[in-house]
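Here is the structure we will look at.
Missing here is one protein chain; the remaining ones are kept as they sit in the complex.
Then we have chain A:
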Amino acid sequence: MTLKKAGFFLLLSMLGLLFLYPLLWLVSASFKPNNEIFSSIGLIPSEIVWGAYERGWEGVGRTSFGRFFTNTFVLVVPVVLMTMFSSLIVAYGFARFNFPFKKLFFALMISTLMLPDAVVMIPRYILFRNFGWLNSYLPFYAPALLAVNAFFVFLIVQFLRGIPRDLDEAAVIDGCNSFGILTRVLLPLATPALISVCIFQFIWTWNEFFTALIYINSVSKYTVALGLRMVLDNEGAVNWNQVMAMSVVTIVPCIAVFFMAQKYFVEGISTTGLKG
């Protein structure tokens, strides 16, 4: 039995190593001298070279990766907060009230989950262009503020449905109005769901490439995703380790967030049944 068990864990570990090997290799290669990157498949560099990080961080031209990071935070943090608040408020409306056309609205909201973005992206672009919002982060903020991504609303609705209504009613008797119920009763209880929303939205927005590509066109406003692609275009043919070093740098925040809160991450997928 124990032998079987050990074999099972060995199999799981081998598989895990196989899946993680590309990422581990990326990290180790970023510390290797350029000529060593592809000459050995081992993970331990013969000497650790930090130069790739130093030179890679300088970025391209006059814009350093420090700037790309600042930009990305200026983009991502408001988007995450706006998504959290707007989705909570909308989800509260759907989960706790019965108003005319509620079923229709809810069905429409769920159907937007399956609507391909490709079919709305061009008019949205033209709309934001007419607003004069190109080359700004407003095309990211506006959908976040208006709870356009139904995934997050649905996630919180599912969670709120699990909280007994008795608590709301007790608060009504204590003189709470409906907004008070939301902020004083439900908000503290819904924290796990809200953390899930924040993690998902942080990682998705951090990695968002296509939207950034079409809306942001000056290098000084580039996010890390756009910056990394520019580095790849400029240095990809020669200074491999610089590109790899900057790839590592751009995924570190995502991985850090994931490990800090992976419990909520998995729960988020399971409660909505939707993909991440």
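As a working rule, a residue touches a chain if its C-beta (ideal position, glycine included) is under 8 Å from a C-beta of that chain, and two chains touch if they have at least 3 such contacts; residues count from 1.
By definition in this document, contacts and distances are computed from a predicted model.
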*Looking at UniProt, which of "2-oxoglutarate ferredoxin oxidoreductase, alpha subunit", "Sugar ABC transporter permease", "Cytochrome c biogenesis protein ResB" or "Spore germination protein" names the chain that isn't shown?*
"Sugar ABC transporter permease"
*Contact residue for the chain not shown (choose from A:L81, A:I163, A:C176 or A:C254)*: A:C254
_One chain is left out of this view; which of A:A142, A:I163, A:C176 or A:L189 touches it in the full complex?_
A:A142
*Contacts of chain A with the absent chain, listed as residue ranges*: 5, 9, 11-12, 15-16, 19-20, 22-23, 25-26, 29, 37-41, 86, 89-90, 92-94, 96-105, 108-109, 112, 114-127, 142-143, 145-148, 153, 165, 169, 172, 178, 203-204, 206-210, 213-214, 225, 228-229, 232, 236, 240, 243-244, 247-248, 250-251, 254-255, 258-259, 262, 265-266, 269-270, 273-276
